[in-house]
Every structure is written in structure tokens, then in C-alpha cells.
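Of the protein chains in this complex, all but one are displayed in their positions.
Then we have chain A:
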Amino acid sequence: MDITLQQVSYAYAKNTPFEKRALFDVNLDIPSGSYQAIIGHTGSGKSTVLQHLNALLKPTEGSIKIGDVLVKADQKNKHLRKVRQKVGIVFQFPEHQLFDETVLKDIMFGPMNFGVPAEEAKSRAIELSRLLGLPEEVLEKSPFDLSGGQMRRVAIAGVLAMNPEVLVLDEPTAGLDPRGRKEIMDLFYRLHQEKGLTTVLVTHSMEDAARYADRIAIMHDGKCVLEGTPQEIFENEERLLDYRLELPQCVKFQKKVEQMMGKKLPTICLTEEKLAEELARLMKEEREV
């Protein structure tokens, strides 16, 4: 499902003394099946953009096209339910949305709201909790008796269980242990590829953005200031620093090595694996000379 933001502006609490403009003329194109990362410092408007992606917020100016539904200011829309079924959002700190008696029921809540039969919802829930590494016995527990990390996994399972076509993730792994982070990010990536999902990831981790995304957008003070492939984005360090962002660790490392050796690698390496490969190749060449 293609999503297009056109000149989207948004103000919280419009027409009150607390009015706060959070977005200014944001343009963003998210083609079907792509993996889009959105980065930017705290308060730059990332979460606000995300809430537009399934019409929880409507732009105060401009419009958003989600599939074939057009969302505009003050426009009543009957198709929002369909949109919300297709666009699943994992909010920042999603563990706050858990409420049901048992973990199983909580995961089944979303799909059942959208008319999925109980049996089917149940099998999805069991499957997903396994994929997310939740132990079997957790399913019958109250979600409030879990650890923070387990609650996070349950909340994520609850969104994935709706089988969305578009998966929107707002810092899904913030505050998890390093191993858990990697597992969950890999799971998202696998789903992205296997099911052809369109994925939108908000993250503070430059490494994750570099590793997984096809395209990256940078938000700064409510504007979308830069958009491009990870290569393009991480080429220009000064620009990133202007937006209070940094290079991913391995790109930093690559720059240091290049500086010390007085040599340049042919490309910017966005993952450790790629960097190791390039360096090994370089060292081999040196030896042969």
C-alpha cells in the first residue's frame, strides 16, 4: 500500500493558548513494500508523523493518501476502520496499552475487533508469541505480571496479530536488552521480506536505520529536511551533526581507519559485516603488493 504525505502540517490543541505546531509542510513518499526509516532528535515530530499514517491524527493542512483513501483536515471519513486494519502501529512504549485478563486474550484483541474468528486469532497469537520469544506459560498469565521486556513483546504481538500490510514502528526496541533488540529487529525485517510488508521505523539507533532501511528521512523541528538512501544520508557527516544526529558506529570506525591509513574504501559500509569484508579485502591487497 503506497502512502503519500503531501504538504502535511499539524498543530496540537489548535485554537487554544496551548497551540503547538508540530509539523510544517512535510512531504514524504512511502512506496508499497519499502522499508522507510525516520530519524531525528527528540521532539522533532517523528511520532506525530506516525500518527498520521493511520489517520489517528488528521493534518491541519495538506493531505495524506493511504492506499486509495485520502485523509484531509476536517473531513469525515468512513473508511478509516479499513485503513486501521491495514496499517498496524506499534506505539512508543506500547506496553501501556495492555489491558486484558490474559496475555493470550490481549494479543487476540486486535484481530477480533477486525472480525477475525476466535480460532484463527488464537492460532496467530500462539504463533506470534513463539516468534517473539515469549515462553508458552506466559500466555495464560495476566499481562500486568510480566517484566517490562515481556510486556513490550506482548504489545508487539498484539499489533502483528492483525496481519497489517503496513507496519509502523515507533522506537519498538527502546529499553530492551541488546540481544532482545536484535532478535526483534530481525523478526520485523524477516516479516518485511517474507510478507512484502511496507515498514516505517522510527528509531534513535543510526545502526538500525543503516542496516535495515531502504530509505531514510530526517525530521528536524517539525520539517522533513532530508530524504534519501542510507548511503546518501550517511555520506555527509556535517549535515547530520547540524540535525543533532550522528553517523552509525561502523561508519565512524570506517572513517577513522580511512584517516589513519590515508586510503578510502570504495563505498560507505552500513553494517559491521560489510565493513569487515571490505577491510579484509583491503588488507589482502596490501599484502599482495
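What we mean here is this: a contact is a pair of C-beta atoms (placed from the backbone, for glycine too) under 8 Å apart; a residue touches a chain by one contact, two chains touch by 3 or more; residues count from 1.
Here, contacts and distances are computed from a predicted model.
Q: Just to verify: the chain that's not displayed, which of "Energy-coupling factor transporter transmembrane protein EcfT", "Lactate utilization protein B/C", "Branched-chain amino acid transport system permease protein" or "Dihydroorotase" does UniProt list as its protein name?
A: The record names the chain that does not appear here as "Energy-coupling factor transporter transmembrane protein EcfT".
Q: Going by the contact rule already stated, which one of A:40, A:62 or A:88 would touch the omitted chain in the full complex?
A: Candidates A:40, A:62 or A:88; residue touching the omitted chain: A:88.
Q: Contacts of chain A with the missing chain: which residues?
A: Spelled out for chain A, the touching residues are 12-13, 15-18, 51, 54, 56, 81, 84-85, 87-89, 91, 94, 96-100, 109-110, 113-114, 144, 158-159, 162.
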